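Only one protein chain is missing; all other protein chains are in place.
Take a look at subunit A:
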Amino acid sequence: MTTTATAPPSSAERPDAPTGPPPRRAPKRIAFGHRLSRWDLKLSPYLYISPFFILFLVVGLFPIAYTAVISFMDWDLVRNSGTFIGFDQYVYVLTQPKFWIALRNTFSIFLLSSIPQLILAIFIAAMLDQNIRARTFWRMGVLLPYVMAPVAVALIFSNMFGDKYGLVNTTLADLGIPPIMWHSDAFASHIAIATMVNFRWTGYNTLILLAAMQAIPRDYYEAAAIDGASKFRQFTAITVPSLRPTLIFVIITSTIGGLQIFDEPRMYDQYGTGGADSQWLTITLYLYDIGWGQWNFGRAAALAWILFLIILAIGIVNLLVTRRVVRDEGSRGSLGRREHRAAARAARRDLRRAASSGTLADAPEPEPAPESATDTPEAQR
């Protein structure tokens, strides 16, 4: 079967090999220096990575846990005290229509920014990967928006998206098109905010994808060119499949970033509270308003935890989906363990069926693992 052949069999075992227990031998006196150097070998890697984890414990894990504690309280920031009220804050947040509007807005802005951004980034990266003049100049150029402070970007774009005297609407008026109400129409405001996000992040993603593209061996392209493949065919058949591991990274980071979008909507109007009808209120903006606008940190903490759980859930879905859709060649096989087992079972069953029917030639296609067939296009080719 095609499915099992693609997994590099050695990578699964390799990490265990050096750390496994040494074979039993007769006890032998070891010099202290000896032992020390063994400890060095075993422990120092952990020592070297410990600053990160200690720091994470202090500034990451502790605040997360403390937020959970506060979220069950009616918390007074100034007096640093609170009374335990159970799940009331969670109930309050989840029953607020504003919360659901914020959730809708967050996803809408996230989709409006991430998808065009990725398509654009791949396209620009492919262009920059060609033989063009002043290559470094262009490559640095696409990163320029990323260097700008988000608040500066938001200021400039907010000016452009003014309802009455903004650049975009005056241009539209010159063309005879009715103005778009950027600050009262929810969808228009999402597009405006997504534009800011795209402006800032497309270049960043372009550079990451460009780096991945340059890691693709040039022989592939030469071989394809000799075979008569067009540039477009080369792009779809070589470049895009090779980008998959990088795409996973880019998709996950942009998902996390997209769900936490804050600067742009906050700077979108003069009040920073998401619009009169919560048109562009995002979850983080709502959280900020509850925390720093109303000083209700118990409620804000509850919302923070809800957001955390949402991101966690989306992250897991993301991982499962991208695992299925985009094969990551470096990791332990393209399929999860369960799919592997399922595929193996199916294969055995087919074999048995084929054996019992007496012929191997007309063995039916294995139906139980259709995903496994679709996500290995190279193998089929």
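Rule of thumb we're sticking to: contacts are C-beta pairs under 8 Å (C-beta built on N, C-alpha and C of every residue); 3 or more make two chains touch, one makes a residue touch a chain; residues count from 1.
The definition used in the following text is that contacts and distances are computed from a predicted model.
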Its UniProt record identifies the chain omitted here, from "Threonine/Serine exporter ThrE domain-containing protein", "Cbb3-type cytochrome c oxidase subunit", "Cellobiose-binding protein" or "Molybdenum transport system permease", as "Cellobiose-binding protein"
By the document's definition of touch, the residue of A:36, A:49 or A:94 touching the omitted chain is A:49
Where subunit A meets the chain that is not shown, the residues are 48-49, 51-52, 54-56, 77-80, 96, 158-159, 162-166, 181, 183-184, 245, 269-271, 273, 275-277, 279, 292-295, 328, 330-331
